[in-house]
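With one protein chain withheld, the remaining protein chains of the complex are depicted in position.
Chain nomenclature is as follows: A and B, assigned in order of appearance, with residue numbering initiated at 1 for each chain independently.
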Amino acid sequence: MLLREVEYARPASVQEAVRLLSDQEGARALAGGQTLINVMKARAASPDALVDLNGLDELKGIDLGSDGTVTIGAMVTYSEVIGSAEARARPILGEVCAQIADVQVRNRGTVGGNVCSNDPTNHLPPLMVSLGATMHITGPGGERTVPAEEFFLGVYMTAAGPGELLTRISVPPGKRDGFASVAIGKDGTCIVNAAASVNGGARVALGCVDAVPVLLKTDSVEEDAVRAALQGANLDPPSDVHASADYRRHLAEVVAVRAVAQARGKS
Amino acid sequence: MTETTVTPERPLVVEEGETRPGFIGQNIPRKEDKRLVQGEGVFFDDIKRHEMGFVHFVRSPYAHARIKAVDVAKALELDGVYGTLTGDEVAILTDPFFELSTPPGAHIKDYALAVGKVRHVGDPVAAVVARTRDLARDAAELVEVEYEPLPLVLDGEQALADEVVLHDDAGSNTVWSGTFDWGDFEGAMAEADHVVKIERLHFDRFSSTPLECSGCLVEYNRGTGQWTIYGNHQMPGVGAIWMAPALRVGIDKLRFVSQDIGGGFGNKITLHPQFTACCLLARKLNRPVQWTEWRTDQHTANTHGNERTFLDVTVPVKADGTMLGFSVKAIDDCGAFPRYEPLGCIIWAQVTPGCYRWRNVRVDFTQVCTNKSPVAPNRGYSRMQHLWLTERIVDIVASELGLDPVEVRKKNYVKHEEFPYETPNGCIYDSGDYARCLDIALDLIGYDSLEERRRDAESRGKLFGIGIGSTLDSGTNNFGQSMILNPDLQFSGNNEGATVKLDIFGEVVVTLGTVPQGQGHATTTSQVVADILGCTPDDVNVRAGHDTYWNSTARRPTTSSSPRGRRASRAIPRLRFRSWRSARSSTRTTPGYRKTSTSR
Partner (left out) sequence: MDVKVTVNGETYERDVEPRKLLIHFLRDDLDLTGSHIGCDTGNCGACSVIVDGVLLKSCMMLAVQADGAKIETVEGLARDGELNGLQQAFSDHHALQCGYCTPGMLMSATALLRANPRPSEDEIRKGIQGNLCRCTGYVNIVDAIKAATE
């Protein structure tokens, strides 16, 4: 429960946040804190300073563009996604956010925090990859965009490097998406998860089986094709107390098939 | 206090020939609730003292290692650190806690902090006290401990080989062993038409995990040499028996106080090592010290429930499915220290044949230590492991012999007309109708349609399992069996005091020695007292929570409900009903006095 000493800053703008993050090597952005604060309680991580992004209106809000693109601010909470009429343009966003943890965590945890922490068991990294989302990053050198499938670099590591901030995520239009997982208890930590988007073929992104989401593309959305893609992927998932590597590999196929079936069932 | 809204309906027999309506058995509002739903409970961590220091334990990252050196110098340099305690100091200042077992377990040396060796991950090696909780943890990180890792043993069966021995003083991992042999097992084998053998069954380690972790606030009074311990120890009476001799003082020097406890389930029965460390720190630093266990500590290093391996189970069975008994070799794994646990070696014997008419039972029982955190008597402990065995036996026999798991149970259950029934080891089951209970349970889950539901599940790619468990438990006991474990153990009797007094406004005040953890002792006690005095539960103030000043020992909650009522009722003849009524009526007629004796 007891954190190491840490400095705290509450910037008034994204620009100031970026400056604070780049000035101090040991500074970390504090989003919803539903992961970071717990890690700090365990003293598994001890940043020198926290740059609190709560209160930055620039990172809030969900917009629905005229082309159907949904743009979500990095500091939008899961609950805000669930309740947002704009986000409903891509229904899977709210459906997956409603499966994350519990009310309290959904009220505080943020979309940006979920993808930037890139814990391999998180829900949103595979979802963003399957949706083909675009990540908007701001840093001392200005703004840039990175496709979701290139955003996730390793366990707890993303393309948003030191001194940079993920500001928003753009999700292209679409409806035929699915998400399936096997979790520890209802809405608990995922043992394996899969997100799928169907558009002619399928984009299936698997979570919990590697350091970053594993993207598989199939030309056909038939079950056999999905199974074949999984078997051809030579997954080498980790073993832990919840599942052996073999079992996780088996589950990956199961949830991938379910996610694609769910996506196909939508019009 | 919550007003009782229930009118007594059923007559209560007070003495022979005398009846009046009673509150016992009525559903009345709980007296505890009004405080608790307002966040006005008093849990140990809610209590604060001026200038108190916070304790943080330095814990072992190794399951088994020799402690080569402990250096607290850097921790002491940190501003705000009040002091430290190490295993070396503990070894000088205290004696090992007494062991319940006969040898070899009797020779185990168990201290408040690890002395010489650590024997499980999380074993406390040193303690630090500081001005804030955070500082205490900061300082604990600065304590330097040099370990020499040792080979370890994590499995009960392997522990029996003594290739790695945890306790050099005991010379063996075996804590206690004994053979229980009732009836005529050889005769039963000769009589059997089939013998079913089960090579190995394993009951896993578990934890009941109360939502409130353990902890205490300890004050030391230099004048009286007395410690006051505000803590959530579930059995302070037993805790005191461990702690006082270790601290080399009389039991009167330890005053335990608790009001609300956030669940216990047995996990809080063996807190004496941590509490003893806190006592030493409070005396050494001459200031109140407070220890809060965090959940990670609790999961890692606090008590869990016993793990038990059953080997070579042998079941003689007649052609008609009648089981004549069983024999088994049981290996109970109590983790690094037995503490309360040798009692688990015999406590299962309260339910030796489970629900069954098994007359020939032979149990070869051994308890061993392994390099895992110690266990404590979690929820139905020892009986649960044993009753799980009886149910596994029944299902495996049914499966091997092609018998119906329901019919074979009914065939072997003690019959309704056989009660009171004496088990092969002399326990009396007073009443019951197990076959009918099973029928009711099967009816409630729609057992007849289960096959259909199973097929339906299969058609949806799901599996549908059906399991039957029939158990019974000993609701109360006086721990007389502890003498089987160790004839010198003065552990039997469970004395307990209750006082019932009439107070200034005519209210009845009851004090109990029990340590409630959510069971509603205040409410149920008020019902018993109200019935005997002829008042209402609203008129009875029960002091919930324990205080050694007016309570004696305090014991396990599952077994306390019935003796508690009896204790309170025995205290009552001193307080005559009439005197209560006259006192009350006089207060009612006095202007300015409150109308009814509701609580303050």
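As a working rule, a residue touches a chain if its C-beta (ideal position, glycine included) is under 8 Å from a C-beta of that chain, and two chains touch if they have at least 3 such contacts.
These numbers were taken from a predicted model, which means no experiment stands behind them.
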item	value
Listed residues A:3, A:180 or A:230, member touching the removed chain	A:3
Residue in contact with the excluded chain [from A:25, A:102, A:219 or A:236]	A:102
Residue of B:56, B:133, B:205 or B:546 touching the missing chain in the full complex	B:133
Contacting the left-out chain in the complete assembly, out of B:34, B:284 or B:359	B:34
Hidden-chain contact residue, picked from the options B:48, B:222 or B:462	B:48
Chain not shown, touching residues in chain A	1-8, 10, 33-34, 37-38, 41-42, 50, 52, 54, 101-105, 107-108, 186-187
Touch list for chain B against the chain that is not drawn	2, 29-30, 32-41, 43, 45-46, 48, 133-134, 208-213, 260-263, 265, 292, 294-296, 517-520
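Going forward, only the chains that are shown with their structure count from here on.
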item	value
Euclidean distance of C-alpha centroids - chain A vs chain B, Å	44
Chain A partner contacts - residues on chain B that touch it in the complex	133-134, 136-138, 141, 294, 296
Complex interface listing, chain A residues touching chain B	1-5, 42-43
